Every structure is written in C-alpha cells, then in structure tokens.
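Below is one structure, written out as structure tokens; the observations come after it.
One chain of protein is taken out of this complex; the other chains stay put.
Coming up: subunit A.
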C-alpha cells in the first residue's frame, strides 16, 4: 500500500491506488485529463448538453419567427441567425425561470418559488426512480411504474378519504396502504417471474393496462373510489388529516413528500451498501447463476426485489395523491411518472445519489417545461421535455457516441491493462 503515497495531492478525480504508478508513455497531466474526460459524470453532463443542443435546434426549426427571417436569408443572413439565437435562448431562459429562479419577480421569496416547484415535481420522480433503479440492480426492468403508482394511489387515496383517524395516524396509515398497494402490484410480477419464468417486461407492461382499466372502473363506480353522489370518474378529496403537510408554508407547493424521498434515498443507499439482503440483490443482479451457486435463493430474491421496487414506486403514487393533488384523483394521477422514472434511473445509473440528482434535473425540466409553454412570446409545447429526456438517456446509454461527437479520446485499452496489472501488484 506504500504506493498510494505517490498520489499527487490535489488531483481532481479520486484515482485508484495502482493509477499512481508513473506512466512512461505520456505525461501524467494527459492521463489525468483522459481519466476525467472518460468518467461517467462527464459523459452524463455532455449527454445533457448534447440533448439541450438538439432540443434547441428543434425549437428553432419550428419557430415561425425563424421561418419568416429565413425567407430573406440571402438578403440579411444575420436576421436568421439572430432569430435562431433568440428562439433558443428565449425557450431555455423560460425553462430556467420556470425551474430555478425567476428574476422578473420583485423579491427573493417570490423569485425562488420555481425552485420549490422543481423539488415538488422531483419528489415522485426520485421515489419512482429509486424503485426502477432498485429493480435494475437486481437485473430486472420494472416498466410497470404506471400500474404500481395507480394501485398505490388508489389504496392511499381510499384510506385518505374514507377513514376518519387522528392526525398523524391517518397520514401514516394512508402512506402504509400506498406502499402495500404498490408492493402488491410489483410483487405479482416478482412471483410470476420467479415461479413461471415469465419475462418481467411483458408482465409489467400488461399490468400497467390492467391497473389502468381497474382504476378507471373503480373511479366510475359508486361505493368504490368515485366521489359520493358524483358522475365524474374522480375520487373525493383527501381528509385533512391524511394530507402531507406543506414544508415551507402555504405559499409554496413543496410538501413533506420530498422529505420521504430523501429518506428513501438514504434507505436505498443503506440497503445496497450495508444490509445483507442488499448484498444478495447485488449478487443476483451481477450474475444470477453465480449467486445460485453461492447459495442465494435467486427466485425469492426476485420476489423481494419486486416487492421493494413496487413499494418505492408506490410511495411516488402516495406523494401524488396525498401531497400534490389532494382534491381527489382521476385515472391520470400517475402523470407519466412511471415511465419518466425509467429515464431517471438510467440517468442516475441506478445509484441512490445519482437518482436524487437525476430526479431533480428532470423535475426542473418538467417545472420549466410548463413555464416554456406558458411564457408569452416563447410558447414551446411542453412535449419538448419528453424529447430532451429521451435524448439524454439515449446519449448516456451510448458513451462511444458522445465521445465521437465531442472528439474525446477513447478509453485507452493499454491504460486499463496497466491498471489491472498494477492492482495485482498492489494486492500481492
């Protein structure tokens, strides 16, 4: 271990012990630079930048003002370029003002409101992202976020508007009901996968629709979920005791669901890095055959993982019903979060911390998307946010593509080999 002392202080990237061995082929600064450029964080940031650039091109191409300016492009090309610039900066300016800080508002307390909106949007994304990410790490795709959220929302909502319980108890019971609902719907997938070998992707997709129609039916049937005496397929509003309290007073929408999300991040971190079941999860995710040989019950692990994953996604449904939309819900309460969560988990590379950041980023895109759509003179449809999300994930999934676009050096095979041999030396 004496070699670690060679590591020069102040390197930006935490470097593996073996890395510190002086390389004779190229100066160290180059190598450090290459390390940084090829790290997953840089690729992630570049992917986001790339997606934003493509989004800007789309916005500019479809902007009528750009079209008019392009009509006399050869007479005054500057006008077209200015129009393109204005179109893109206008849209992203509105995105920023809708998601982080609005400079048009007079005081700080009003100006910071968009940031709290971002966190409100991020809450269910983080929770559902954790659920999807957990399944990813056990080697499963949970595309059933929509169904799990709907069932969880229905369970939590039913407790929320029918029961009459004392203040704190009511909230806790409602949250527990939501977790159980989501875990149940996810558990079905786990059991079917474990017992029959059915592919979880197909099952989750199908269960999404089953849940959707089930909830639709219950919302339009008196005595189940429909608000008493109503004809609209919508539930009654939540009882006051079952609502998640607002965190920053009534002027902001941010609710205690965000705290639950933070707790869930810590819980998942603990689960994977400190608990024995988390170890089993990781082992099965890395290689189910090896895990089976090592004596891990792979089938039960799948069931537990889907229960937990469904429970976490269920919490996202809970935060929607008891926090964001407390006046009663309809069959669109999931708001596409179940699918967004997949992109959140991929962007966060299924790590709790990464998912937290990715969730906040996509929450910002959502909050800002509404302001892009509403701001006068910009009026970019919010659907551009979906395009941005998809592009970010596509670019992140293919680092070679990002490297090729930005002319980054390829991760050098020889360095990797030296690193491996160096590691052997260190351990020996």
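The working rule: a contact is a pair of C-beta atoms (placed from the backbone, for glycine too) under 8 Å apart; a residue touches a chain by one contact, two chains touch by 3 or more; residues count from 1.
Here is the rule we go by: contacts and distances are computed from a predicted model.
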Protein name, per the UniProt record, of whichever chain is missing from view ("Nucleoside ABC transporter membrane protein", "NADH-quinone oxidoreductase subunit H", "2-hydroxyacyl-CoA dehydratase" or "Glutathione import ATP-binding protein GsiA"): "Nucleoside ABC transporter membrane protein"
Residue in contact with the excluded chain [from A:58, A:112 or A:408]: A:58
Residue among A:85, A:217, A:270 or A:406 that touches the chain left out of view: A:217
Touch criterion as defined above, residue of A:42, A:56, A:125 or A:143 at the omitted chain: A:143
Touching residues (missing chain, whole complex) on subunit A: 58, 62, 64, 141, 143, 192, 196-199, 201-203, 205-207, 209-210, 213-214, 216-217, 220-221, 339, 342-343, 346, 380-381, 383-391, 393-394, 397-398, 400-401
